[in-house]
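Entry: chain A
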Amino acid sequence: MRKLAIFLSIAVLAAISAVALAACGGGGSGSGTTSESTSESNAGGSAGEGGGSEGGTLKGAYTSFPDYMDPQISYTAEGWTAMRPVYIPLLAYKAAPGEEGAEIIPGLAKEMPKITNGDKTYTMFLREGLKYSNGEPIKAGDFKYAVERCFLTNSGGSPFYTDIVGAEQFAKTKKGGISGIKVNEKTGEIVINLEKPQGTFLNELALMFVAPVPQNTPNEDQSASPPPASGPYMITKSQPGRGWDYERNPYWAKDNGKQMTEIPSGHVDKIEIEVNRNQSTQVNDIESGKLNWIFDPPPTDRYQEVKEKFEGTQFKPEPTISTYYFWMNQTTEPFSNKKVREAVNYAVDPAALERIYTGQVVGTQQILPPGMPGYKKFELFPHNMKKAKELIAESGVKDKEITVWTDTESPNNDAGTYYQGVLKELGFNVELKILNADNYFTVIGNTSTPNLDTGWADWFEDFPHPNDFFDILLNGESIQPTNNQNFSQINVKPLNEKINKLAEEQLGPQQESKYAELDEEFMKEATWAPYGTRTLSLFVSEDINLETAIWNPTFETELTSLEFKK
Partner candidate 1 sequence: MGSDVSGATSTEATTAPSGALLEVTDLVKHFPIKSGLLFDREVDQVRAVDGISFSVDKGETLGLVGESGSGKSTACRAVLQLLKPTSGSVKFEGQEIAGLGRRELRPLRREMQMIFQDPYASLNPRKRVGQIVGDQLKIQKVASGGELRKRVEGLLDRVGLSPEHYNRFPHEFSGGQRQRIGIARALALEPKLVICDEPVSALDVSIQAQIVNLLDDLQDELRLTYVFVAHDIGVVRHISDRIAVMNQGKIVETGPADQVCEHPRDAYTKKLLAAVPIADPRESAARRAERTAAG
Partner candidate 2 sequence: MPSESEKSGAETTALEGAVVSPGTGPGGSEFAIVEADSGARQGGGPWAIAWRRLRRNHFALFALGVFLLIVVCCLLAPVWANQVAHTGPNQTHTLEKLHEGGEVKEVVEPSGKAIGPQFFAAGGKFFLGADGHLGRDEMVRLLYGGRSSLFIGIVAAIITTILAVVFGLLSGFYGGWTDTVISRAMDVIWAFPVVLLAIALGIVLAVGGLEIGPIHLKSSSLWIPTLIIGIVYTPYMARPLRGEILAFREKEFIEAAVAQGAGPSRIMFLEILPNLMSTIIVFFTLNIANNMLLEAVLSYLGAGVQPPSSSWGTMISEGFEALYSQPLLTIIPGTAILLTVLSVNVFGDGLRDALDPKSKVRFEARAGSSDPEAIGPV
């Protein structure tokens, strides 16, 4: 009886949350129109054109300094959000929310590249007359240097570009340049040759890693003195660990911006970001107006309070393209047994985890998250503890000692504790290992670490392309001894081949449905026990126009979209 009641309440909750989500999504996609209407109504109030008032100084806060303030090296959402208005790659993601934000548009390139030679050659032209914020012209060779600089600085992003002809050689020798990139400084022509077709290459060209920088930029980390800007803002001061400031790029309005009309120019004149480790303080400072915007969502502790008080006026939850899951190492007992993996999937209850994450995850039970091209909702393992126990009994696995891994970050640690409880209920002897968040993925990514049985993991897209999930996280061929991301170590040949084949194709409706199939096939293997996608949030001060603020699924807050009211 009681179980039924719980089950029903979960079902109701799930339904409510689904409706709420739909409503949010609707609001998100309609925000373009509503923002125009509000801006019109506000227009009379101040001298600003269009939306709110132009100008002013935006004050923001991060909880920690980005990994690097260097376009070629930074590989975190923190860094990408920060540098998004500063460095423009040849191609760019549209400054728009939701699915629209996944659209790739020309950046420094005049138009989208021509793809020839059996999808292996990309040809494009640099716009003419572009300048860096120091007044120097932007050259086609700067792009080539940017790619090379990725390798020279041992950037975490460099593996994206190893398929360029000559790149692997260059990675080893670091000499002689990458032969697969040819540039013509006079015409601005850029030709890139790939070893094999790569369906994600357009996405990768739109990443921050290959945003052109002057060729005299030293090939080491420039976080303390970031290279000159090609975008609407330039970083005038950067103090790693403490904060950084932006001002408008004087050459943007004169030159670059005139050509790149699809890239927003931003509203405020100055942006000052400080690092404040205390997230609760950040919330207070937003409330008091001392800060205008914060990068991180309010701490779990105060999330509900903020949501109740400010939703719709200063706060909006923003879905991300991410999956939170428990991986199960298929190369060892007991998870080599599919029945056990299925049992775990039945036993893990996304509804419980939604509470553990104080409503900041939305339960799902599949690989691809909503918002990712190819996402099609299905649910193979509705929560059912009885069935889970039956499956365990069938599997014949008993009293097995297993280790559950998770990291210290709250509430991932609680998720691990919850998972441990679930596995105990299934009859395992479970040891929980909670590792420091900074080290966690290195440790579980090292396949020689002992007792890698099962544990927590999450994945946020690098770019909105399903290949970014399947190839990295689930392709058996990408298992490597260290820095491994295929934590389940699943290696199913037909599935690998399917991933490899799809990887060579440009993404279209047909490919998307194939990815959806792939999603289901992996879940039939029960290789993970996914439980949700993360909801982050935008939280701004009273005097910032929430309506026009844009949350891009890849770059998160578009700093260029923030404006003061009036």
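The candidates came about this way: all candidates are chains of the complex that A comes from, given by their letters.
Points to keep in mind about this one:
In this text, contacts are C-beta pairs under 8 Å (C-beta built on N, C-alpha and C of every residue); 3 or more make two chains touch, one makes a residue touch a chain; residues count from 1.
A quick note: this is a predicted structure, and the numbers were derived from the prediction, not measured.
Shown alone here is chain A; of the other chains of the complex, listed as 1 or 2, the one that touches it is 2. Those residues of chain A that touch candidate 2 in the shared complex are 5-6, 10, 13, 280, 299-305, 349, 351-352, 354-359, 408, 410-411, 413-414, 417-418, 420-421, 431-436, 439, 443.
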